[in-house]
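Every protein chain of the complex appears in place save one, which is left out.
Right, chain A next:
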Amino acid sequence: MSRGSENTDDEPPKWMSFRSLLVFSMFLRVFLIVYGEWQDAHMEVRYTDVDYIVFSDAASLMASGESPYKRTTYRYSPLLALLLTPHSFFHRSFGKFLFSASDLLVGWFIHTILKERKVPEKICTYSVMVWLFNPFTFTIGTRGNCEPLVCAMILWIIISLMQGKLAQAAFWYGLVVHFRVYPIIYALPIILVLDSQVFRSDQKPPLEDWNTGQTKTPTSNTEKKTILFNLLTALKSLFSRERIMFALISGGVFLACNAVSFYFYGHEFLHEALLYHLTRTDPRHNFSIYFYHIYLHYERQFSAVEKLISFLPQFTVQFALVSCFWQDLVFCIFLQTVAFVAFNKVITAQYFVWFYCLLPLILPWSRMKLKWEGLLCIILWIGAQTHWLLWGYMLEFKGLNVFLQLWAASLLFLAANTFVLVKIIQRHRFSPLFRRYESSSQKHVKKLH
């Protein structure tokens, strides 16, 4: 989001205040939930996501003392079924209200994080609107998808770190990785950012404000060397108190949740909720460039070498992003999430929510102007998706053999993702989340002299 205007302290109009946006968003979601119930009862095409029916059935099974994994395709933590058990005695749309409330909570957290970093109110409001009024996000919760819950947990972890509440952050991190495996990719940048020079668990860490570092220039050769230097410095003190504490608490919570789930549901839980996600390959068409490759080889198993080779691009990108951007934690995890989804063996539309919730947090630091670079990125990304969907429609609803065209469309989608990612990186104003304690004390020493 460009900061073209000189007067960045302008307040937005009253009707656009955060409170009124939140209230309006709440009414919108309630309306959609009620409308969804009507559509399900009166139309052949249901509004409710198939996944919600899976969650509800699993919750009903759990409420009657049975395993939620008796419900085929339930591949989540038993915690989710437990959260939804009230739907058996309240109303079947209880879960939708819970997920939509999480959705609103994400909006609240976005606002909190940006205000903590002293982002002007107007830019805060626009950023929050990117989440609250994104058609994809307000339908996903109201249709009964649980991703807003995960997003809320991740933003809460960021808030906890910003407030210096290490144990709290670690607890929720262990829980969210148990709930949904993918946040494990954030482990390395979080551990790196808990450098004792920037983070001390007994005090609130100083945050890098939005106003500082306005005149950063692109890297020189000297700066390239110091990327490696900074990384090595951070790794040298890898076993600091804060890092060990974070690892122990989050690891402990993760293992405890898994142990309890295993105690109640045994191997079914392990296979459906954990191993399935780690080993999932789906030959059916999806946005991933790998789907047709997997389908063409599905009659034989992949060798270990082939699996390793296919994992290399993902691993390389994740490592590169963490190495370069770990200090700017929010930006780093945003890039990691986009790349993780783009290079994954299976991509479904619900995965996009994982980075949609982080996008508003990086927009205030972007030099990209909506006209026309921003619009170009939006059009390319949506256009590539739409192109894929057209071929998908031909295959699934017209029964035409267009596997090759669909696979080519997935290659184009990867190209669009890469282009947008590169543009975001190029236009980002690097801004570490925490200010270094060392530099503050050095300033003080200089002043005394």
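The criterion applied here is as follows: a contact is a pair of C-beta atoms (placed from the backbone, for glycine too) under 8 Å apart; a residue touches a chain by one contact, two chains touch by 3 or more; residues count from 1.
The criterion applied here is as follows: contacts and distances are computed from a predicted model.
**Q** Since a chain is absent, check the UniProt entry for it and pick the matching name: "rRNA adenine N(6)-methyltransferase", "Serine palmitoyltransferase small subunit B", "Gamma-secretase subunit APH-1" or "Phosphatidylinositol-glycan biosynthesis class X protein".
**A** Of the names offered in "rRNA adenine N(6)-methyltransferase", "Serine palmitoyltransferase small subunit B", "Gamma-secretase subunit APH-1" or "Phosphatidylinositol-glycan biosynthesis class X protein", the one UniProt assigns to the missing chain is "Phosphatidylinositol-glycan biosynthesis class X protein".
**Q** Which of A:C151, A:I190, A:C257 or A:A342 sits in contact with the chain that's absent?
**A** Missing-chain contact among the listed residues: A:A342.
**Q** Taking the full complex into account, find the residue in A:K204, A:H271 or A:H297 that is in contact with the omitted chain.
**A** In the complete complex, the chain left out is touched by residue A:H297.
**Q** From the list A:E37, A:E116, A:E268 or A:E396, which touches the chain that is not on show?
**A** A:E396
**Q** Since one chain isn't shown, list which residues of chain A touch it in the complete complex.
**A** 50, 53, 72-73, 208, 212-213, 215-216, 218-219, 223-224, 226-227, 230, 282-284, 289-290, 292-293, 295-299, 309-310, 312-314, 316-317, 320-321, 323-325, 327, 335, 339, 342-343, 395-404, 407, 411, 414-415, 417-418, 421-422, 425-426, 428, 430, 432, 435-436, 439-440, 442-443, 446
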